[in-house]
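Quick one: structure below, then a few questions.
One protein chain is absent from this view; the other protein chains keep their places.
Here is chain A:
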Amino acid sequence: MNTVVAGITYRALLGRRRIILLLVLPLGLIALAVLLRLFGETGQRSAMLLMDNFAINTMLPLLGLIAGTGVIAPEIDDGTIIHLLSKPISRPVIIRTKFVVAASLLAVFGAVPTYVSAWLLVSNEDGIASGFALGALLAGIAYAAVFLLLGVLTRHAVAIGIIYALVWETLVGGFMPGARKFSIQQWAKSIADQISDSAFLKADVTLGFAVPALIIVTVAAVFWAGHRLRAFSLTGDE
């Protein structure tokens, strides 16, 4: 961890319009929970629908995309990354710092609102709120790592990230049972399922697969991103 790198990265992400992007989805989630509550649609079934369809399937991957690519891709695009890279700091340290920043943003803007909105609907019933919050936290950390890697690998990180989040995670994961094993969202649900006793929650992937998979994906993505940044090249305009 390097505090100067972390400070600059936080300022770049929170001090600009990007913070609005980070706020829109979690505020939307809480607003939906409030609406459901106002219309008396509380209860585990509503909570589950909201968590499943919005918090985990939509909000989390998009937040992962905004924060994960946001901590590095804009700097690579406009060349400001040179300021950090032309210093005697190992590149993997820079990557690990940026990963921690992205993961912390996903905790604040992803896991916390997930807990709040579930709590608004079912309080602490059957551990649903804490289950989804923990699932969102761990999946958020994995998303941060994957999208950070994407930001280092390609200049089209956002476009590829959207395709990944929407096509793979939502469509393929939703319609092809076999592919669900390899979906970060499903791993999040496995964790939620483990903590919650709710009868409405049914995970497709076992915890014994989901937890190692989350750890491996996160560690491998951060490691690979660090490795790639070591070979960062300036191709110039010539």
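Note that contacts are C-beta pairs under 8 Å (C-beta built on N, C-alpha and C of every residue); 3 or more make two chains touch, one makes a residue touch a chain; residues count from 1.
Operating definition for what follows: contacts and distances are computed from a predicted model.
According to its UniProt record, the chain left out of view corresponds to "ABC transporter ATP-binding protein" among "Hydantoin racemase", "ABC transporter ATP-binding protein", "Cytochrome c peroxidase" or "FIST-like protein". For the chain missing from the display, the contacting residue among A:I20, A:L38 or A:A231 is A:A231, taking the whole complex into account.
Within the set A:I82, A:A159, A:A199 or A:I215, the residue that contacts the chain not displayed is A:I82. Although one chain is not drawn, the whole complex shows that of A:A12, A:V112, A:I160 or A:A179 it is A:A12 that touches it. Of A:N53, A:S90 or A:N124, it is A:S90 that touches the chain left out of the display.
In the full complex, chain A touches the omitted chain through residues 2, 4-5, 7-8, 11-12, 15-16, 78-80, 82-91, 230-238.
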